[in-house]
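Pasting a structure here, questions to come.
Apart from one protein chain that is not included, each protein chain of the complex appears where it belongs.
And now, chain A:
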Amino acid sequence: MWRYFGRKLLIYLFTLVAAVTVNWMIPRFMPGDPVQSRLARASLQSPEASAAMAEYYRGVFGLDVPVWQQYLNFWGSLLRGDLGTSMWLFPRPVTEILAGAVPYSLALLVPAILLSWYAGNKLGAAAARGRWLDNTVLPLGYLLTAMPYMWLALLLAWSLGIVAGLFPVAGAYGFGLQPSWSLAFAASLAAHWFLPFLSLFLVALGGWAIGMRNLIIYELESDYASYLQSLGAPRRLVRRYAFRNAMLPQITGLAVQLGTIVAGSLLTEIVFGYPGIGYLILQAIRNQDYFLLQGAFLFIVIGVLLANFVVDLVYVLVDPRVRVQMQGGAA
């Protein structure tokens, strides 16, 4: 058992190192020079002044040493929990900016993903049961899944936000408010949260429902289901077994979803102007902010790995076949 987890941990560690390295490389090998763009913003007249400024910024961002040393310095500060200084929001540190954005992303995505997963599975299982429900859930599911997310989000913002005026369409809270522990602020937060949440929920729901429906139908056709029915087992028992077994691939799917949690929110946060990680990524790319981009990606990488590790653990609990392999039994 410990050998199994030890091996898994080692693989995750390797993945982390590789991902962080790629993560460090990507912004540095992108075209464009962030120091130049900062100088352009300052619009200095004299070449001496701009040379001095460039020198200063290179020093601040650690770009004045050879590339290999930049890489080592990067790991060093990473291990100290220092992700560098943002270029876009200079001179705020990246960790502080991320810490401000992460709660918004998590509060949006975790409920949306978990609830759509839960509801989608229930809906799909119910659809596999009845012809009438199947004939409504299936086309609806395909419609939701096939719909470009941008379009759905804009449709929701337009219909419920602008035409019906039920919900605000931009920001995380009202412009006139400051974050505080007041009821008014909480209400504003919830109202702003609802539309982005709904769009994410709806778009994922269809996929889960279709997946579950197909998996259940497949399980109901399987040999163990036929055998139980040959022995006169009631539908209830057969369905319970089928549902449990069909959940296994869905759990893997959930892990992948949870992993892409941050990247997945990019479009939502842009459409609804929601100040999460996705919104930061967009701004970081626009402003060639190496450090912010690195920090945001690091967050995604860690999210993916953590989610996968949790699912590995859950699998051990729910699938005896994994447990058997772990104890060195025959596959």
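The criterion applied here is as follows: a contact is a pair of C-beta atoms (placed from the backbone, for glycine too) under 8 Å apart; a residue touches a chain by one contact, two chains touch by 3 or more; residues count from 1.
Here is the rule we use: contacts and distances are computed from a predicted model.
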{"item": "The complex's invisible chain, by UniProt name, from \"Iron uptake protein\", \"ABC transporter ATP-binding protein\", \"N-methylhydantoinase B\" or \"Spore cortex formation protein SpoVR/YcgB (Stage V sporulation)\"", "value": "\"ABC transporter ATP-binding protein\""}
{"item": "Sole residue of A:14, A:118, A:151 or A:224 that reaches the chain not shown, by the stated touch rule", "value": "A:224"}
{"item": "Sole residue of A:49, A:233, A:256 or A:313 that reaches the chain not shown, by the stated touch rule", "value": "A:233"}
{"item": "Residues of chain A (touch criterion as defined above) contacting the omitted chain", "value": "222-224, 226-234, 236-237, 241, 244-245, 248, 318-321, 324, 329-331"}
